[in-house]
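The complex appears here without one of its protein chains, the remainder shown in place.
All chains are identified by letter, namely A, B and C, in their written order; residue positions are counted from 1 within each chain.
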Amino acid sequence: MTPEEIKLSVSELFPNATYDETGEFLNVLTDSKDLKPMMIALRSKKEFDFDYLFCLTCIDWKTHLTMVYHMLSKSNNHTIVIKAKIADINKPEIETVCDIWETANFHEREVFDLFGVKFLNHPDLRRIFLDDEWDGFPLRKNYVDENMIEI
Amino acid sequence: MSLLGEDIVTEDGEFVINIGPQHPSTHGVLHLKVWLDGETIKRIQPHLGYIHRSIEKMSESLSYRNFIYATSRMDYLSAHINNQACALCVEKGLQVEVPDRAKAIRILMAELTRLSSHQLWWGCTGLDLGAVTPFFYAFRERESIMAIMEETCGARLTQNYCVPGGVMYDIHPNFRSRVKDTLKQIRSKFTEYEEILTGNVIFEQRTKGVGYISAEDAISFGCTGPTARGSGVSCDIRKLYPYDGYEKLQFKEILEQGGDCYARYMVRMAEMKQSVFIIEQLIDNIPEGEFQAKTKMVLKLPKGEFYQRVETARGELGVYIVSDGAASPYRIKYRSPNFSNLSALEKMATGTKIGDLVAIMSTIDLVIPDVDR
Amino acid sequence: MKLILDISFSSFATGIHEWLVGAIHSEGLVKVIEMVIAGLALLVFLVPLCFFLGYMERKVAAFMQVRLGPNRVGPKGSLQIVADTVKLLFKEGLTPNASDKFLFNLAPVIVVVTSMLVMAPIAFAKNFQIWDISIGVLYVSSISSIAVIGILMAGWSSNNKYSLLGAMRSGAQIVSYELSVGLSLISIVILAGSLRMSDIVMSQENGWWIFKGHIPVLISFVIFLIASTAEINRAPFDLAEAEQELTAGFHTEYSGMKFAMFLLAEYINLFVVSAIAATLFLGGWMPFHIGHWHTFNFVMDYIPSSIWFLGKTFAIIFIIMQFRWTFPRLRVDQLLTLEWKYLLPISMVNVILVTVMAIMGWHF
Partner (left out) sequence: MKEYFGTIFRSVRSLLKGMKLTGYYFTHPKEIQTEEYPDNRATLTMFDRFKGEVTMPHDENNEHRCTGCQACEIACPNGTIKIITKQELQPDGKKKKAIDTFVYHLELCTMCNLCVVACPSDAIVMGQSFEHSVYDKKQLKKVLNLPGSKIMEGVE
C-alpha cells in the first residue's frame, strides 16, 4: 500500500491519530494509551500485516517522551512509523508490544534501562545493560553523572 | 557433599552454569546464564552490558563529522559499513549528492570488509567446533584484505574512511592490483574451505538440524542478515533498499531454507563468493572524478528525522538521527543487527546440548560490542 | 651396531642382576632394588619423551596451520616446553576452598600412575621389556581403564560445574570406547594365540599382522586408532576438556604442578596407545621383512630394533596428532552414536571374521 492508503485505513480505525509525512516514512502520531490496540490492528489486519518491527526506541523531548516504532511488512512491502507520546515524564508508562513482536522484548528492556519507560505487562522488565543498582536513566537529557568528563 | 549444596544445584534441582563473561567461545564478553538438564539446555538468559560504552549518548555531544569514528567500535568487524551507514544518514539529511567515484570506492571497501568479516567468522566457527586449523587458513586470506585496508585507509580494523560527502581520501595507486591479487588468492582457497570444514562429516553432524528457527520466528525476533536468510527470509538491504549504487550491480541474494546452523553457514559461504563477484564487477570500472563532495566546514542537519539502513556483515544496521537543527544530533539510535539476533538465541538453543549452543552462537556470528554499543 | 644394541640391553640387565646377586645375598632385596632401578629408568625415559612429544605436537600443529610454532627458546624452539614445565613447577598449586582436598590432590597422581603402569609390558626393543607378563594385553586394557577414576575424581572434587560436566562426559566416553579397544585387541590375540607381548611380537617375525591379517586386521587397526584416540581424550574426542564448551573440562581448577601432571599423563597415554598399536599391528620392534627377499631382509635387520619400535610408534603418534589438528569435535551424543552404532557392531563382526580366518589358517 502507498502511504496515503495506509493513512486512510488507519484513520478509519483510529480517528484520533494524527500524521506527519515530512520525513522518509509515514509517521502516525498517537497517544500512549491508544498504542496497544493500534499495534494489534497493524500486526493482525491482513491489509497492513506489519510483521517486522525493525526499530524501537525512545526520544526525550525534555517535556515529554516519545516512543518510536519503525515497522515493515515483509509481505506488502510498506513501512510505517508509529510515535506514541508519553506525557508524564516523571512516571512514564506504556503498554508493551513484546507479545506482538518478540524482538520488542530486548528493545523495550533497553529503553527501560536508558530512558526509564515502564512497559506494562512486559514479562521480564529488568535493566539490560547497566547494573540493577544504577541510579538514573543515562539517555535522558537531564541525566547528570558526576563521573562524566566534558571535553 | 558440597556438590549438593546450593552453589551448584538450585533449590528446585536445576543445574545453572554461567557461560561467560570470560569464556573461549562467547567471542567477547557475553554472559549467558544457562539452565541445564544433564547436557540439555532448558533456558538461557543473556546478561549484557559488559562493554556498554554509551556510544549513543556520546554521539549526542559530537558534531556530525566527529560521531562517525565511534561507530567503528560497534561492530568492529564491519567497521567500514558502520561508518558508511552514518555517512549516508548525514548525507540524507544534508541532501548532498555523493560523487560516483566515492560511491564505488565505498562499495568496494564495504564488500572487502564483508569478505574479511566472513572469513574471520569462518575461522571462528571452525574454532568453536573444535577444529583449530581452519582459523589460521582463514586469517591467511584475511591478512591480505587487511593489507589493502591498511594501504588505502591507514588502519586495518577501525578505518574511519567514510566521511559525510564521500570518502576521506582517494584510493591508493596500488589498490587495483592488490585487490586483484587478493581476489585471485581467495578464489583459489574456497575449495580448501570446503575440504576442511564444509564437507567434513563431523562438521555436518554438528550443524545440520541444530539451532532451528522458522521464518516467522526469525522475522518476529527481528533477525536480519545471514541469520534470517538461513531461514529463507529475504532481508538483504542491498537488494531491497539499495544505497550507494548497489542497484547497478549484479549479485544474488543468498537464501537457504534450512533454518539451522548449516543453512546459516552455507549462506555466509555463498555470500563470500557474491562479495568477490561484486568486487570483480567494480574493480575495473571505478568512475573517474571527485572522491568527496564539497561540504560545509560545520555540518548542520535540518530539523527532522532521518533513518538509514545498510547491510553489514551481520545484518541490518539502522541509523536513526533526530535533529533539532543544531550542529550535533539531538538523539541518535543505532539499530544494531546483533542485538536483535542475540534475542533469538534462546529460541534456537532451548532443547539443544551445550556443544550445540557453541555452534549456534558462532553461526549467529555475534560481535558483542555491537550488542552493547 | 645392531648387534651391539640388541645384546647390550639383555646383557646389561643380566650384568646388573649378577652384580647385585653377588653383592647382596638376599633374593628379595635384589628384586626390590631391581624394581627401583627399572622404575627410575622408566621415569628418566618418560620425562624427555614427554618433552619431545610436547615439542612435536606444537611443531606438527604449527606446520599444519601454516605457522612456525615455537622458535624462541633453544635451537628451533626445542627448549620451549622445558621452559613451560619450569614455569608450571614454580606456579602456585591452587586448591579451591570448596573442593574435596584429598581427592583433589589424589586425582592427578592416579591419572599419571595408571598411565605409567601401562608402560610395563611394552617391548621397547629386542629383549628390552620391563615386565613380560603372560597376560600382557589384558593387563594393558584393564590398567588403562583405571584412568577414568582419576578423571572422575578430579571433576567431582573440584566442585566446579564445568569440571563435573567434563568428568561425566569422560566417564561415559571411556567406558563405552573401552569395548571397541578391547575387541580390536582381541582380534590380534586370536591370531597370535597369546596374550604375552613378546609372543605377539615374535608371531610377526615373517610379517606384521596388518599385512598378514588381510582386511579384518586393517579394520581392527583403524577401529583401535579411533577408539584409543577417544580413550585418551584427544581431539576430536576431547569432550572431557572441550575448551570451547567447558573452558578446560575436568581440569579447570587445576594449576601449577597438578595441571602439569595431567599434561604429562596425556602425553604418556598418547605414547602408550601408539606403542601398543605398533606392537600389536605393526610388529613392535620387528624389522620390516618381505617374504624371501633375503638381501632386503638382511639390510632391514641392520636397523636397530629400538629404532623400528620408536619409528612405528611415532608414525602412529603423528597420525593421532593429525586427527587433532584437522577435525572438529564431536558432540557428546554423536560420540556415543559413533561407538554404539558403528564401531562396536563392526568390531564384533570383525572379531568373528578374524576367528574364522585364524581357524581356517587363511592368514599368512
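In the analysis below, contacts are C-beta pairs under 8 Å (C-beta built on N, C-alpha and C of every residue); 3 or more make two chains touch, one makes a residue touch a chain.
Small disclaimer: the values here were computed from a predicted structure and weren't measured.
Contact with the undisplayed chain is limited, among B:Met74, B:Ile196, B:Met272 or B:Ile286, to B:Ile196. The chain omitted from view is touched by exactly one of C:Trp19, C:Phe45 or C:Phe63, namely C:Phe63. Touch with the chain omitted from the figure is made, among B:Glu143, B:Glu216 or B:Glu247, by B:Glu143.
Within subunit B, the residues in touch with the undisplayed chain are 62, 65-67, 69-70, 133, 136, 140, 143, 147, 150-155, 158, 160, 163, 168-169, 172, 192, 195-197, 199-202. Within the entire complex, the positions of subunit C that touch the omitted partner chain are 60, 63-68, 71, 322-323, 325-327, 342.
Note that only the chains that are shown with their structure count from here on.
Chain centre most remote from that of subunit C: A (centre = mean of CA atoms). In terms of Cα centroid distance from the overall Cα mean, chain B ranks first. Subunit B and subunit C, compared by their mean Cα positions, are separated by 45 Å.
As a whole-number value, the distance joining the C-alpha centres of subunit A and subunit B reads 25 Å. Between the CA-based centres of subunit A and subunit C the separation comes to 64 Å, rounded to the whole angstrom. Listed for subunit C are no residues, as none touches two or more other chains. Of all the residues in subunit B, the ones that touch subunit C in their complex are 1-3, 7-8, 15, 17, 23-25, 39, 126-133, 135-137, 140, 196-197, 200, 202-203, 205-206, 353-358. For subunit B in complex with subunit A, the touching residues are 48-49, 52, 54, 56-57, 61, 92, 216-217, 219-222, 224, 233-235, 304-307, 309, 316, 318, 320, 322, 330-331, 333, 335, 339-340, 342-344, 347, 372. Partner subunit B is touched in their complex by these residues of subunit C: 61, 64-67, 98-100, 156, 159, 161-162, 164-165, 169, 235-236, 238-239, 242-247, 325-334.
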